[in-house]
Every structure is written in C-alpha cells, then in structure tokens.
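A single protein chain has been omitted; all remaining protein chains appear in their positions.
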Amino acid sequence: MKQVEVKYFAWVRERIGLSGELVSTDADTVRELVVELRAREQRYELAFSDLASLRVAVNHTLRDLDTAIEDGAEVAFFPPMTGG
Amino acid sequence: MKQVEVKYFAWVRERIGLSGELVSTDADTVRELVVELRAREQRYELAFSDLASLRVAVNHTLRDLDTAIEDGAEVAFFPPMTGG
Amino acid sequence: MRVEVQAEPFVPGEQLSKFHADRIDAGALVSFSGIVRSDKLDPVNMLEIEHYPGMTERAIRAIVDEAVERWQLIDCLVIHRHGQLFPGDHIMMVATLARHRGAAFAAAEFLMDFLKSRAPFWKKEFTAQGQRWVDSRQEDEAAIDRWSG
Partner (left out) sequence: MRVEVQAEPFVPGEQLSKFHADRIDAGALVSFSGIVRSDKLDPVNMLEIEHYPGMTERAIRAIVDEAVERWQLIDCLVIHRHGQLFPGDHIMMVATLARHRGAAFAAAEFLMDFLKSRAPFWKKEFTAQGQRWVDSRQEDEAAIDRWSG
C-alpha cells in the first residue's frame, strides 16, 4: 500500500468538500487512483465525472492521467487554470 | 511668385547649413522646388542627391514629391525618421 | 528575475520603477498588468483567486526561465495576487527588460499566455446573481500553441 497526499482545488475541492486528504492506495497510475476515488461516494463520482475538464499535477508538476504514482507522492486535481 | 517656408532637418539641415529659409519660387510641385534648389549651389545638390532617401512634409503632413505647393506653404525635407 | 505570489495589493508603477535598474545594455522595457474588470450590465462585486501554494511559484519560475532563455531577457518580473480582489484592483503584472523591443514585447505576451493557463490559479466571481468559477477559454489554449512554432 502506498500513501499518497491528494489535493483538490477550485470546484473539484467544492464538489468533494475537502481541500486534501491522505489516501492509501494500490493505484500504479493517476488514472487508477481516479477509478478508486470515484468508487467511493457520490461526491467523488460527481467531481471526477468529466475527466477531459480536469487537470492533474504530480509532485507540483502538470502531468497526465497515465503518470505513475510513487509512495509519498502529492497528486492534485483541479479544473483548467485561469490565472493572469 | 509664391513664397514658401522651407525647412531642413537632421543631415539635410547639416548639408545645406541652414535649418530653414524663405524661398520665392514658381514651382507647382515639391519636385519642381527640389529642381530649383538643387540648381542653386553644391551644398543643395549634395543634400538632394539621393531623393529616395528623403522624406517630405507639406504643411506638417507627410507627402510625396508630386504634391502641389500653394503660396505660403511650409515644405520640410528630412531623412527617414528614427523615433521611438 | 523576481517572482512574487502574494495576497497584498501592489502598485504597478512603483514596481516598474523598482524593477528597472539602470542597465545600459537594455533598450526596451515592457510591462503588462491585469485589472479586475466589472461590467455595468453584470457587475462583479469581488473576485476570489485560489492558488496551489506548493506549486505556484515553481510553475511561474519555469515559465520565466523559458522566457528569459528564449528572448535573452536582461531581467524579468512577475507578481501575481491571490485572495480577495475588487474591481479596479491589479491582479498581476509582468515586466520584461531586453535589448530590443521585439524581444521585450514577445516575452511579455508569452509570459501572459502561459500564466493564464499553466500557472495554478483559479478565479471565482461574486456577483449579485451569486458565485461562479471563471471558465478557461478555448482561445487561451490556442494562445499557448502559437509559441511552439
């Protein structure tokens, strides 16, 4: 089992109702982690319902869903950014 | 005979040795005025030797050599501008 | 190459004066600043900007590094606010110092395009009708693509 720090921002955070949580997982990739999270509860299902409109960062760098997850990684989910 | 206020800037001014002068002329266009001025002296001939590298303003607006000259006009000759 | 991510307000003119040390090899200085805009027909009372503290500065630095290398910038500044902002407030600014104006302009536009959709900020507008997250726009992604030529 890996320990992963998962973070949520903007409407992902609002839908899940958490800004972050420590997750124990067997997921090898971000995509597998998403499958696990969606299976948990309605609010996760809702937050992850449209993967095309989600962005992922692993250890503070933008990545895609097929990125491998190591033990101790920080994985963040958020909508497309609107800075500037 | 028309009276025309003629002005010279940058290296045109330096070559002719004047920043401006009142000129009495029968020229109908800027081109005819240039012919008259060139005929005067070596320093005018030198200043007007390369017409392609000269710019003309009539009454404070950029014009070309075929622009008509009215009595009392202000005609300025200068190299391509280098502002900014 | 100063990068500031801050809740505090700033004055672009003051930052521009501080930024430009008298470097005699610099010929061109460009600045951009983004302002909270409110429409008469649909007034925005407040703009809340959320960011990702562990990642934001790192993401901005990566964008700055690329701009500096690509246009050989002599100096570069990015300031971006988060938290609660109000109409007329300055959200962020960039400044670029280069030998020639083409480089200074291009680098400033590059920085803006990437800060817009590659730095982890999210804007929420508070209006009389309620709250709404600002959507990213398709043209923001398209703007990124023009730099990959």
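Chains here go by letter, A, B and C, matching the order in which they are written, and residues are numbered from 1 within each.
As a convention for this text, a residue touches a chain if its C-beta (ideal position, glycine included) is under 8 Å from a C-beta of that chain, and two chains touch if they have at least 3 such contacts.
Only a predicted model underlies this, so the values are computations on that prediction, with no experimental measurement involved.
Hidden chain, full complex: it touches shown chains B, C. Of the listed residues C:Val3, C:Ile35, C:Ala62 or C:Ile144, the one in contact with the hidden chain in the full complex is C:Ile35. Among the residues C:Val5, C:Ala26, C:Ala103 or C:Ala119, only C:Ala26 touches the chain that is left out of the figure. For subunit B, the residues touching the absent chain in the complete assembly are 7, 9-11, 57, 60-62, 74, 76, 78-84. Interface residues of subunit C facing the missing partner chain: 11-18, 20, 22-40, 87-88, 99, 101, 104-105, 108-109, 112.
One rule holds in what follows: only the chains that are shown with their structure count from here on.
Rounded to whole angstrom units, the spacing between the C-alpha centres of subunit A and subunit B is 73.
For subunit B, the set of residues that touch two or more other chains is empty.
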